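Left out: one protein chain. Kept in place: all the others.
In this document, chain identifiers A, B, C and D correspond to the written order of the chains, with residue numbering beginning at 1 in each.
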Amino acid sequence: MTATIAAVTPAATPTPAKRRRLRFVANPKAATGLVVLAFFCLIAIIGKWIAPYDPSARSSDLIQAPSAKHWFGTTHLGQDIFSQVLVGTRGVMYVGLLAGLVATALSILIGVSAGFLGGAADDSLSALSNVFLVIPALPLIIIVASTIPSAGDLMVALVIGFTSWAWGARVLRAQTLSLRRRDYVEAARATGESTWRIITFEIMPNLTAIIASGFVGTVIFAVMSEITLAFIGISTISEWNWGTILFWAQSQQALAQGAWWWFVPAGLAIAILGTALSLINFGIDEFVSPRLRSSGHTRVKTNDGHSVRMRVGFTPVLSSKQAPATPVVRRKENAA
Amino acid sequence: MKFLFQRIAFYIFTAWAALTINFFIPRLIPGDPVTSLMAKYQGQMSTEAIQSLYVLFGLDKHQSVWSQYVAYWGQIFHGDLGLSFTFFPTPVSEVLKQSLPWTIALVGITTFASFMIGTSLGVIAGWRRGSIMDGLLPVTTFLSSIPYFWLGLLAITLLAGPGSFFPSSGGYEPGLVPSWTGSFIGSAIQHSLLPALTILISSVSGWILTMRNMMVTVASEDYITVAHAKGLSERRVMVSYAARNALLPNVSGFALSLGFIVGGTLLVEIVFSYPGIGYNLFQAVGAKDYPLMQGVFLVITLSVLLANLLADVAYLLLDPRTRKEG
Amino acid sequence: MTRPVLEIKNFHVDYGLGDESVQAVRDVTLTLHRGEVLGLAGESGSGKSTLAYGVTRLLPPPGVISGGSVIYHPPNGDPYDVMALTDSELREFRWAETSIVFQGAMNSLNPVHKVSTQMVDAIKAHEPQLSPQARIARAQEILKLVGISADRMDAYPHQLSGGMRQRVMIGMALVLEPQVVIMDEPTTALDVVMQRQILAELVELRERLGFSVLFITHDLSLLVEFSDRIAIMYGGRIVEEARSADLYRDSLHPYSEGLLKSFPALRGPRRELAGIPGSPPDLRGMPSGCAFHPRCPQAFDRCSDEIPVLGIPSARNDPDRSVACWLPGRVPVS
Amino acid sequence: ACSNGDGTKTNSGSSTGATVLNIGMPNGPQTENHNPFLGSSAGASLGYRWMIFEPLVMINGIKPTEPGKPWLATEWKWDANYTKLSFTIRDGVKWSDGQPMTAEDVAYSFQLRKDHDGLNQDAIPYGSITATGNKVDLTFPRSQFVNQNKILTVFVVPKHQWSTLKDPTQDPLKSPIGTGPYTVKSFTPQTTTLTLRDSYWQDLPKVKELRYTSYNDNNAQTTALANGSSEWSFVFVPNVKAVYQDKDPKNHKLWFPANLGIHGLWINTTKKPFDNPALRRAMNMVVNRDDIFQQGEAGYFYPKIESVTGIPTPAGESFIAPEYKDKNHSVDLDGAKKELSDAGFKLEGDVLKDPTGKPVTITLTDPAGWSDYQTDLEIIKDNLSTIGIKATIDKANQDAWFKNIDTGNFDAAMHWTNGGATPFDIYQNIMDGKILKPVGKAGVSGNYGRFNSPEATKALDQYANAADDATRTAALNTLQKIMVEQMPVIPTSASNVGGLYSTKNWVGWPDEQNQYGPAQPTQQNALQIILNLKPAGSQ
Partner (left out) sequence: MTVTETEVVLEAEGLTKHFPVRRGVRDLLSREHKVVHAVDDIKLTLRRGRVTALVGESGSGKSTVARLMAQLYGRTAGEIRLHGESITVRGGRKFRAYARRVQMIFQDPFASLNPTHTVRYHLTRALKIHGRAGDLEQNLRNLLDQVQLTPPERYLDKFPHELSGGQRQRVSIARALGADPEALLADEPVSMLDVSIRLGVLNLLRDLKERLNLAILYITHDIASARYFADETLVMYAGRLVEGGDSETVTQNPAHPYTQLLIDSAPDPDRLGELSRPEDQAGGEPPSLIAPPTGCRFHPRCVHAMPKCSTDLPPRFELPVQGHWAACWLYEEGAAK
């Protein structure tokens, strides 16, 4: 989430167009992130079918370390942890994406209207989002979720979505505010476009990068929150997800029993998913503001044979032999 | 100063909103604390004992929401947060008084340290593009994607096994009496190292990254080139020109993300059974202890607000543009 | 003509390395003489700023200097190549010998430090032996020269108007009394009245302090009025160089000619304005031969095949002029 | 919680005989509250209230039928079919502030409970309370046979302190005054230290100092037990053998005797086809209690129910009717199938069809976080599938679950029963028709399965109000018969009153051979145990 701060400013660079959109995928970070994300999405869809066991089914292998039979070992009931991780992916992705969608929709609604309408509407809407921003989200989510009778996946997703739109709204508002003053918005108005058309066709397309990055950020947050809720036993754990696995590991004191395999795979999966999403966000950030790209070749061979890093303030001087000498006819230097 | 006035007005408004949310949340809860206590004593509490608890907790009275709301504000202004159910009849304020210092010490110091360390590393990473620091970014990203609590679990397994220097839970040695003695403080520090490390590792990379990006953005500003052109030393340009300006957005970012960070760090307390507010929240949620839940939420929110205010003041001191007269 | 202070020889600048690189400045050779104002004109993207930054090695990454030398002649002492200086030598060289004024003064001043701090910073870096009071006094003195009263010393940049900021920048550039001041479009952000005021002051100061100026702008009419000599850049190369009056009255390169014909004049008879057809070249895909040939009304076969060399045109045997064009009479005397 | 230094530091000089006993509970930071009436107080949650406040009569929690041991009362006598009780109060007992304890104090202790519903946890209907000389006489509006132990074990508080309290139900009682052998020395949220008094009406115990430490969670408590820094505790330790016992096989001991309360699968007896007792019996026959004990309860925590009557043994041994004396639960698949086919159920493939031809399915529900119950349900689900019943497990939200149980809106759930001095509490909780409410109506305090048996209600009534033991025995036998034949609840485990302890420094703990009291540190009998402990070297 924090990475978006930098993304707000560089709106000045001409924003994406069709062909350049594809270039986003060419960003190695984004590409890696997308591949991993696609992998998790795939697991979320087919996990149920490829799981070797029913994740809830008991067997006689109690608390077994990973083996060929049980890749990630088993629980105290002899359940196969590998299957639990596979099947649990769906819940994680579902909640993450749904919460991300809800929050993004809200942030667009609130952020864009605050930015576009201005005046009192802006004041009250941005006060609202600032309040939500300052109030610690996770404790609020924990408390709200703990008060809901049956906090299933849908409910958890909604709660997370409804409490975590504020950051996106803030960023979008700032951006809309700057877009609203752009000449092309004024020009569209002068052409006679209606307000809603200006918002949806002139402003929104220019917000896509920010919306996408906000969406990804919220998904990260939602996944973390969801897993946290499951881990501390607040949301329903009837459906498997990674948090549920961790919940059981914790309540059965997997640590004390030395059953590291019980909580390592799920946690690792979270971390990898989180990293993938962060990478996508980097990709978006770098796409919006190419300066942030970590430059490829930064080492240069200089005049005196040293190799130096390119840096601000001290331009490297390449060995002169590289310079293609164009024949130049010069007059003689005048004597002083 | 106008800026500060506006901020303070905003904080008052936010505090009001948070307190009102706080008021309504438990009142929308269908369950009640007695059943939760029942759950806690699974089978060891008789049906009769349950009835006596309803009487004890005063849950058999009924009042209109509005008069409750008024009474609630009355209580808040007297610093009265009600009596905790789990620690009945200890006042919530006392429970919190006991745990707050731990949280402030752990979460406060580590969050601040993480901000400082992350920012400093970010300055270097952003300044020396393409150096090793830049290469470390993917690693730190990975670290920051790990949920706090899981990293804590991992830290306990790997580092806090029996016989290790690191204790796996608690705020200090069980036998000790909290006091300002060397052995107690030593023990408290020993117990806080692992949770602190967990928070630090998970949160520091966020700061590194934002600061790095900010530095990269700032580094291409004209005034940096001018500073170089003036022949200032590298250090001076980096610190006084680049970092100083790059810090500004980060300070307000710091303020705004405090809410997120504090939320995450509370989980560390749960995993390490650290006797702070986060652990209180965990207990309160488990036991439907609304007064305690409300108290915790209130204290967290107000602390975040306060920290925000401090960050605002820092921003004010750092950025002359906001000091504009009028 | 006086001694040179800065000789730029066969200067090349690339952005990026290898195949992807953009060759922003090609083989530029230019001499700045003591006490003169050398104007550099050309349209946007022709490499003016790149050249200016390159000379002081201030190009932002991925800019690299891929060839050439910049010989600096100190008032007393032996000339040396700026490109061969080490980092610390370069630091010493900067500002004390050559200072720069950029286009946007708002962006050139650090928004979080007072004007005085930024002035003193420069003095401190180069004359550490000076006492703090003396530094302040020096800063005050130079600000007075550029018309800013001492009580604005403690102002922050945002508290000053655009014109004042630009004066502060000029003052800062002169505070160490350098030999060379490079000015990259120092007045384009200001309106004409302010522009004239500042330039007038600059002329006075130059008479007093005797520094040389490399003045960059795309406003040719301003240059003609303000500078002693003018060099015209096109597509990363110098295409013509001459005394201002000569260039104005009798430009030799078709591009310079086109530029001059694009300016409506405020006084005098209404001239016919022709302009230049087409659009500036893309540095990534430079036309072969003379970069200007696709837009040149007089281009012929040779123009698209061979890069013209810069030299004294055969038709005007004037050692103070040079042009890079294949048109008859403009080909260099060999 | 524990680092290397712990054991040696707190038990310095264990070679020369220990003086300190470290007791632990996994209950999180405490607040300073020594009020013995409040279950939320540190005194109650750690159990040290019993070291300060003593009962009139000490009754062995695992042998509730044995006569109690005179404690602050030297004699007691029930009259008029348990509606009258008179105590003779012990002389020479002094409060820890030096004042003598009198019958006045005892009467006041009863009066407090009578006056404050919040303190009267057992909802005993007190009548008159009178103190004369060293005698205290109580009357009750109805027979207190079933409550007799609850009344006898009431603890006594000093009138001269309690009468000054503004609100006894909300006072944290910062400096408790009691008759017990220990007084509070210091309190911190983590550790409460109790120190031995100079004098006590019995022989002073050998333990000079008690340290009650509240660990933040089960993990921490387990670790502390494993490394010896905690010597006595009550906590669920999964895989207890590896995690705890093997760490010091010689000294690390545990004993988890059952008391008279049970856990079982409650079945909604109004739902078809579960209103058919034959189906319930068949279900009972396939439940694998060994798996539940071994996997759900880590092989020790809640002891498994052996007797078909659901009465936990050995605590309830003496109550079991002759006809069921040696009848124990065992998995009997064939018997179950026979039972079913006799009742008109059909097992087609692996789907059981009820007499109307509908497949039998059931939803088993318990709150998500209750890991042991959830484990039990998983096992039961598996077991039921052997007779073709398709079970699904609903991990409900705790509040919703309580509400659904209360209103009878469930198929089946793991739940506990009340416990008491006789199996009456168990059966009353399961079968009492007097507390029966129709499905959908809340506010029941038992009989969640809506079990409607006038016969059972009558037998319960008889038992509670009987004038002689024979009637009672007959009534209880009837109840057992109903339980076995109708099976409204499928009992799985007994409640426990156990503990884990270390014999490294102290010996004399209760165990299988020496069952003088339950081994749980938070039970009243803990005082008895402390009094019984001797330094390990001294034997």
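Points to keep in mind about this one:
By definition in this document, contacts are C-beta pairs under 8 Å (C-beta built on N, C-alpha and C of every residue); 3 or more make two chains touch, one makes a residue touch a chain.
This is a predicted model, so every value here is computed, not measured.
Seen across the whole complex, the unshown chain contacts subunit C at 43-44, 161, 163, 191-197, 199-200, 203-204, 218-222, 224-226, 244-245, 248, 258-259, 262-268, 270, 273-277, 279-280. Touching residues on subunit A toward the chain that is not drawn are 14-20, 182-184, 186-193, 195, 201-202, 205-206.
The criterion applied here is as follows: only the chains that are shown with their structure count from here on.
Taking the mean of the C-alpha atoms as each chain's centre, subunit A and subunit C sit 45 Å apart. Counting partner chains per residue, subunit C has residues 53, 58, 60-61, 87, 90 touching two or more of them.
Those residues of subunit A in touch with two or more other chains are numbered 149, 233, 255, 295, 298, 310-314. Contact between chains, as defined at the top, is found for A-B, A-C, A-D, B-C, B-D.
Partner subunit C is touched in their complex by these residues of subunit A: 295, 297-298, 300, 303-304, 310-318, 320, 322-334, 336. Subunit D makes touch with subunit A in their complex at residues 218-219, 222-223, 226, 237-239, 242-243, 295, 368-369, 371, 375, 378-379, 382, 393-397, 399-400, 403. In the complex of the two chains, the subunit D residues touching subunit B come out as 1-4, 6, 9-10, 24, 28-33, 35, 38-41, 117-123, 169-172, 186, 188-191, 211, 213, 215-217, 219-220, 223-224, 226-227, 229, 261, 263, 367, 369-370, 398-400, 402-403, 416-420, 425, 429, 445-446, 495.
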